[in-house]
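Sharing a structure below in structure tokens format, with a few things to ask.
For this depiction, one protein chain was excluded, whereas all remaining protein chains were kept in their positions.
And then chain A:
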Amino acid sequence: MTGLSLNRIWAVLTKEFIQLTRDRLTYAMILAMPLVQLLLFGYAINSDPHHLPTAVLVQDHGPMARSTLAALAGSGYFEITEEAATPAELDQALALGRVQFTITIPADFSRRVVRQDRPQILIEADAADPTATSGALAAAAGLPAEALKRDLVGPLARPGSGPPFEVVVHRRYNPEAISAYNIVPGLLGVILSLTLVMMTSLGVTREYERGTMESLLATPVRPLEVMIGKLAPYVLVGLVQTALILTLGRALFDVPVSGGWGALTLGVLLFIIGSLALGFLISTLARSQLQAMQMSFFYILPSILLSGFMFPFRGMPGWAQAIGTVIPVTHFLRVVRGALLKGLGIGELWPSLGALTVFVLAVSALAMARYRTTLD
């Protein structure tokens, strides 16, 4: 073997650097990726969320009830955002996802504490995502021993008799805190985005890159016909994937299917069409398949991290939640989880379905506006 030439290595090395800086998108990715990840993981993502919205139904207006609520808020986990007048109202707040927890303090709470009757307060949690609630529920378990310390003094003090009340916890929608219940519906959104956005953007860009679009555009075929013809097969791909994930989720992990078929179907269709339109939009911007791939990645990364798929949505700071709200996957996850785990219908899930509709319309309009029927 003849020796390695430092000159030749240097030649290849400098050539590589020059090419790297010519490809702006790759360059941006090299710099943006660590920055974005660092900021997201450092600031936005929090697997032990605090200040979770809580609705209360207080049927007792005695001092003990007030102290208990104050202690709950003092734990840092619960933030009382609503006061319900009836149990039905309370239930609705939880079902629609307005709050993470509901707390019911019964009518004779203070009186029974004084009588050493061990009353119960009820905490119901939206445990669809077990990570979001576990910290708060652990804190609630320690509540009875501490909450009323300052109230039970003097004549009311009772050394050695155990906590003055009990906390009963109901984990709704996922009583056994099985994370698959939350992950599988979420996976549906992530997998659909990954395959559909990427496949369409690559599929269309490939026609330009290989030059076949030039031949195609020289024929009488109309642009809209190309678009429909190219995208329709992927609608089927999306539906097959959906069926596969839901069937396997049910068969392998017992993921509940509580109904909500109407909302689920509508949500899946909207999301598939929106993802395809987005892929098409990317293909009108990208000049090569590599660029299309990178752009798809820029979309998919926040979809995984900020949508509530991997980390609790409510654990993120306001700015991250604001970004998350713009991401279609976030709304899709709400629809799928709402439908599968809570059995919600179109009537209850309309805010998220509406957001998905806006996504479909906006992206399709942009894609059509960008799509060129000629090579200009």
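Worth pointing out:
Basically, a contact is a pair of C-beta atoms (placed from the backbone, for glycine too) under 8 Å apart; a residue touches a chain by one contact, two chains touch by 3 or more; residues count from 1.
In this section, contacts and distances are computed from a predicted model.
For the omitted chain of this complex, the UniProt record lists the protein as "ABC-2 type transport system ATP-binding protein", which is one of "ABC-2 type transport system ATP-binding protein", "SRPBCC family protein", "L-lactate dehydrogenase complex protein LldG" or "Septum site-determining protein MinD". Of the candidate positions A:A218, A:A251 or A:A369, contact with the hidden chain is made by A:A218. Contact with the undisplayed chain is limited, among A:R115, A:K149 or A:R210, to A:R210.
With the whole complex as reference, residues 210-212, 214-221, 374-376 of chain A touch the missing chain.
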